[in-house]
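Below you'll find the structure I mean.
Removed: one protein chain of the complex. Kept in place: all other protein chains.
Naming follows writing order (A, B and C), and every chain is counted from residue 1.
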Amino acid sequence: MDFRYNDEQLAMQATLQRFIERDYGFTERRALAASASGFSTAAWTQYAQLGLLALPLPQQFDGLGGGAFDVMVVMEQVGRGLLLEPYLTTVVLCAGLVADAAPPAMQQALLPQVAAAQCKLALAAYEPASRYELAQVATTATRSTAGWQLSGFKAVVLDAPSADAFIVSAREAEGDGLSLFLVPRTAAGLTVSSYPTQSGARAGDVQLAKVSVGADALIGTVGGGLAPLEKAVDVAIAALCAEALGIMSALNQATLAYLKTRKQFGVAIGAFQALQHRMADMYIAEEQARSMAIIAADRVAGADAAARRRAVAAAKAYIGQAARQVGQEAVQLHGGMGVVDELIVSHYFKRLSMIEQTFGDTDYHLARFAQAAPVP
Amino acid sequence: MDFRYNDEQLAMQATLQRFIERDYGFTERRALAASASGFSTAAWTQYAQLGLLALPLPQQFDGLGGGAFDVMVVMEQVGRGLLLEPYLTTVVLCAGLVADAAPPAMQQALLPQVAAAQCKLALAAYEPASRYELAQVATTATRSTAGWQLSGFKAVVLDAPSADAFIVSAREAEGDGLSLFLVPRTAAGLTVSSYPTQSGARAGDVQLAKVSVGADALIGTVGGGLAPLEKAVDVAIAALCAEALGIMSALNQATLAYLKTRKQFGVAIGAFQALQHRMADMYIAEEQARSMAIIAADRVAGADAAARRRAVAAAKAYIGQAARQVGQEAVQLHGGMGVVDELIVSHYFKRLSMIEQTFGDTDYHLARFAQAAPVP
Amino acid sequence: MDLRFTPEEEAFRTEVRAFLAAELPADIRENVLLGRRLRKDDVVRWQKILFRHGWGAGMWPTRFGGAGWSVVQQHIFDEEGAAAGAPGQLPFALRMVAPVLMTFATPAQQAYFLPRILSGQDWWCQGYSEPGAGSDLASLRTSAVRDGDHYVVNGQKTWNTLGQYADWIFCLVRTSSEGRAQQGISFLLIDMKTPGVSVRPIVMLDGEHEINDIFFADVRVPVANLVGEENKGWTYAKFLLEHERTNNAGIGNCKRELARLKQIAAGQRAGGRPLIEDQRFRDRITQVELELMALEITNLRVLSKAHREAQPAGPEVSLLKIRGSEIIQRLAELQMQALGHDALPYVREGLDAGWTPDPLLSQHFPAYAPPLSGRYFNYRKTSIYAGSNEIQKNIIAKMILGL
Partner (left out) sequence: MDLRFTPEEEAFRTEVRAFLAAELPADIRENVLLGRRLRKDDVVRWQKILFRHGWGAGMWPTRFGGAGWSVVQQHIFDEEGAAAGAPGQLPFALRMVAPVLMTFATPAQQAYFLPRILSGQDWWCQGYSEPGAGSDLASLRTSAVRDGDHYVVNGQKTWNTLGQYADWIFCLVRTSSEGRAQQGISFLLIDMKTPGVSVRPIVMLDGEHEINDIFFADVRVPVANLVGEENKGWTYAKFLLEHERTNNAGIGNCKRELARLKQIAAGQRAGGRPLIEDQRFRDRITQVELELMALEITNLRVLSKAHREAQPAGPEVSLLKIRGSEIIQRLAELQMQALGHDALPYVREGLDAGWTPDPLLSQHFPAYAPPLSGRYFNYRKTSIYAGSNEIQKNIIAKMILGL
């Protein structure tokens, strides 16, 4: 049993910390969030050079074959730096899904491109009426001579504006299983509307009006798309938990520093016992959240789907609540300084809030845990 | 609008406070709880002399015609003094039910007796499998030539050992409505087992084996018993909320006094800000609970059954949680002194805990509120 | 115990309701109910309508042009106004500086300023907090040095709300550094157009411009604009605080937002059913609903006592502030949560009056959606401003519990 990051992971951590410090300070980050694309293509290239984009990809496709704990290291820093690039969407979620379920030709075509920062992907899965249910899909896939024709509407597709291709879930008819398709952004009939999100990055809605794709666009089997999709989203949720953890850690650090420096009534406010105890609660929340993120990362790597589902639901629900506590308390203890745009604290808080609304909120995962948990 | 008790209510409050101070101190109360009957018959007679037993009964039956706020005044003191006598059960719950729904002859036979401390009643409504559902009744009522024959088992009948008669709920056959019957304790086939409760008073199980009662034992209409039963229990819940309020108020007072006197590290522990803020939270909980108890008392007096149900469910659920907070915090802030039998604090805590488990716990009333609340 | 309003109060409620139905402009109402950005014009227009009706300042005494309402009437007015979608009247002029002026100012000052407040002619803002003086207000450092018939003011105020629209600011300034920190403070009225006054926006976490830093660089303020005596400002500030806080539970707003939360949850779908039928979400609504039920009565208890005793409410208003802020925060949180992933888009133009979503977006993003996340963020301020909830608990511990 060993709960330490290994040397390579620590090296990656240090590299990212240096990168954030030098190239991705809060000022730079705000400018990027306000820019047209909402992120830095230069940084994206740097990530490729640092091996970040290749990290979790299979070695036969130019990947580094890293696992969930390697991703955890990265995502903690993504949180800490509030990095805006579509790392989670492209590398963890979509490339992970391709690596897990796509035919070899598609893997060969896409994964080396992802590793080399030549291709960005996005997942078009959720729909206006679906809330957080991946299985609730109205988008249709109709067989055609050349392959498939897709029609439907996908809402709040994360990082849609910058994606070169989408993974789209659809079904042949009601009652059938889901199928997954790779759809290039340039496909005729595909429209992307885009908007910024509350935490800086971009998202958009994707409309598919009789979009034709070839038979080779299918990922996995016809009607068998839900299992790999759910698994890929679970992997992404574990990563998202690590991102939240990185933010909580940064917020606790910032709040503690504030308590030690901010003076009221002639003393540092950290001398007030009521605030000390709340800071202690925040520390506990962070440590417990770290344990949950570790469990999630450990289980998404395993073969047991029920154990994975249970652990990921537990982690997302738990960290959702812990993050809310830490986020709200960090703002509160910062007083007015916690609610202004010019300090990073409020940006951390907003990102934590949006993480809770992503891939299922606390209530959704409480329900999922209740269904998954073995009743003794 | 006026949230003050009126002069008569204040006089009753002062009378009860004096009674508790002089005749019902903590030492006396502990001895009573340990005695065979678990309460004081002398006190019961005194209550009659003070007009307590007649207070909410109709004036035509020797009652004083008091309302829910008169009962509230009394029940706050019942809580504060941890009075063990079956006031809630006999006077508020059962006599209230008789006054509301029984035929005049039964009212004439019972209510003056209750007012004169000559008769104690208990409600045999809940059953082993019913949890808190008044409607879930397996006890059967079979028509006989003389009237009715009752068979069944009633669990945890509060104050059963001292009751002279029981109000029993039963039904003719599954699917039929509930009927209510008055059954004298001496009826052949009725067995009472008894035990102390966690908070001192007595309760028992009542077995009915082909117990015959006359046609005049019926309270209300055949099959129409649920509505008056539910109303009577709601009136009792409002009173129970007032009892909880009285305890919370006493606990807050005791805890505050302890914070001011108990010294650690050379200062009164009330100087520690973390404890000050928690005491402030306890104060807020008490004030909010008082508002809820007021709402409940106001609405049980009204004619609108839906409004009554909604307000009572709200008050019981809210006060259940507030009482848990205040009870647990009072114990915690008393440290070791909070968990010993020789201080009243732990007895208050236990009584609050048992109040939450009586007539439906917090979850039960959350569900009831959700059903009752008008969705806009 | 009597929880009923008097027949006169019920009649007043009917009158208020009729007035609101007739006079509240539809566009303002829509902005309020959808939680959109209110423009200066919205607020001023509504004040002028109220003024024309004789309700420009409900609780002011009639001799100053007020309606002479009781605290209960004011409560009814606020509640009905909130339900109908009327903008809240800003407190800075009506409830903060005005009572100070009525009590401590010269007749000339009263005659000049009060009618202009009443009619909506002047917009006031508050100059209290400084970068180093928040909860510990007495440590403020903005100085006013006497120079003939003027004070020369230098310093910085912060956490100034809506000062970008203001004609006047009332300030606490330091006129003496002798004695206790509280003793050298004066209460000064400053025309925002005076040379040397500058306003720097502070963008809030929701991206909106609601507060400011105000800088004073050799600002010459006529001595005639001093309220009361020099160095007695702390007394007036405490007086103001007492009056400000009488009615700060915000019950009306909370009730409106609870109703909106239920509407939103009825419209959103989860697992094929309206979200409001999801037991978990429903219970979360219930919990805040219970808290609000209790607080409404607690608020009325405080008000009716103040009414009866004809005194500003005591330190128990700290309870109202704490719970009121927690409730409105929680309601905003649940409204955001109800949106599901539609909480993510930051559609800034969706806060503008009259906005309708484009056809694509409207498939999942109704008109009520855009302001919700930002408002959740923004409302974190409610437990921080006007005396943070920690300060309120200190007050309860000291003033009520005697700790």
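Definition applied: a contact is a pair of C-beta atoms (placed from the backbone, for glycine too) under 8 Å apart; a residue touches a chain by one contact, two chains touch by 3 or more.
On a predicted model such as this, the values are computed, not experimentally measured, just so you know.
Enquirer: The complex has one chain that is not drawn here; which of the drawn chains does it touch?
Expert: Touch partners of the hidden chain, whole complex considered, are A, B, C.
Enquirer: In the full complex, which of A:Ala99, A:Ile219 or A:Ile295 touches the chain missing from this view?
Expert: Checking the options A:Ala99, A:Ile219 or A:Ile295, the one contacting the hidden chain is A:Ile295.
Enquirer: Take the complete complex as the reference. Which residues in chain B touch the chain that isn't displayed?
Expert: 126-129, 131-133, 136, 153, 155-156, 158, 191, 193, 195-199, 203, 205, 207, 263-266, 272, 274-275, 328, 331-332, 335-336, 338-342, 346-347, 349-350, 353-354, 356-358, 361, 363, 366-367
Enquirer: Can you list where chain C touches the absent chain?
Expert: Considering the whole complex, chain C reaches the absent chain at 279-280, 283.
Enquirer: List the residues of chain A that touch the chain left out of this view.
Expert: Within chain A, the residues touching the omitted chain are 1-6, 69, 72, 256, 259-260, 270-271, 273, 276-277, 279-281, 283-284, 287-292, 294-295, 297-298, 314, 317-318, 366, 369-370, 373, 375-376.
Just so we're on the same page, only the chains that are shown with their structure count from here on.
Enquirer: Roughly how many whole angstrom separate the Cα centroids of chain B and chain C?
Expert: Measuring from centre to centre gives 43 Å for this pair.
Enquirer: Averaging only over C-alpha atoms, locate the centres of chain A and chain C and give their separation in whole Å.
Expert: Roughly 38 Å, centre to centre.
Enquirer: Which residues of chain A are in contact with two or more other chains?
Expert: 272, 274-275 - these are the residues of chain A that touch more than one other chain.
Enquirer: Touching at least two other chains at once: which residues of chain C meet that condition?
Expert: Within chain C, the residues that touch at least two other chains are 390, 393.
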